[in-house]
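Worksheet: one structure, shown below.
With one protein chain withheld, the remaining protein chains of the complex are depicted in position.
This part shows chain A:
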């Protein structure tokens, strides 16, 4: 199990939403030091899984957003920046700013739709957003994350951040996305897309898994079929964490405090 690039959370009592909804994948280009935001509560078992898997590869940062533990659904980020809702407290903002490298812009946004993880889905080049986002927010996204922003719906759902998950290599979307929609999205995002499910048929993809360029974490209910689909679309099969890390280590620019 430990050699698979896709980790299944082995704790049986974790609900699908609980396991990956709390996390956000930090980027992906090998030059960037990927960080993963973690859940603050010590009682959360998912934290230990992440720490055990990722702690030697990338720094793991414990935080809360707006005093809650659902960090993954509230914020959106990539290698260029991190966007936070207006409910983020000043102390949390400062903590994040101190823990992340300087080239990552940490920005708090005044936006009516404050669950940014559910409204924005992005990789390093492109972002899909909720169609009802403000114009200023859209400009901020383009500015802070350095991406091209597209207002889209996925399978008729406006909450794009929760119904799709994509990285620089591939993407997984809501199972009921039609073929034409899939093609359109694929050309927009410039990555191969697949309509699939996670956590035994759950349509809410981003709530059940979290992914970056070289690894993915899924909820414990994910079936083997779903796992194989995820591995193939995100091209994780050949990628072994150790080999990637060795490659990355030379170009890691961060200073370990």
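By our rule, a contact is a pair of C-beta atoms (placed from the backbone, for glycine too) under 8 Å apart; a residue touches a chain by one contact, two chains touch by 3 or more; residues count from 1.
Just so we're on the same page, contacts and distances are computed from a predicted model.
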Ask   = Hey, which one's the missing chain according to UniProt: "AP complex subunit sigma", "TBPL2 protein", "TRASH domain-containing protein" or "Globin domain-containing protein"?
value = "TRASH domain-containing protein"
Inquiry  = Can you say which of A:89, A:153 or A:186 touches the chain missing from this structure?
reply    = A:89
From A:62, A:97 or A:151, residue that would touch the chain that is not displayed = A:97
Ask   = When the complex is taken as a whole, what residues of chain A touch the one chain not shown?
value = 89-90, 93-94, 97-98, 102, 105-110, 112-114
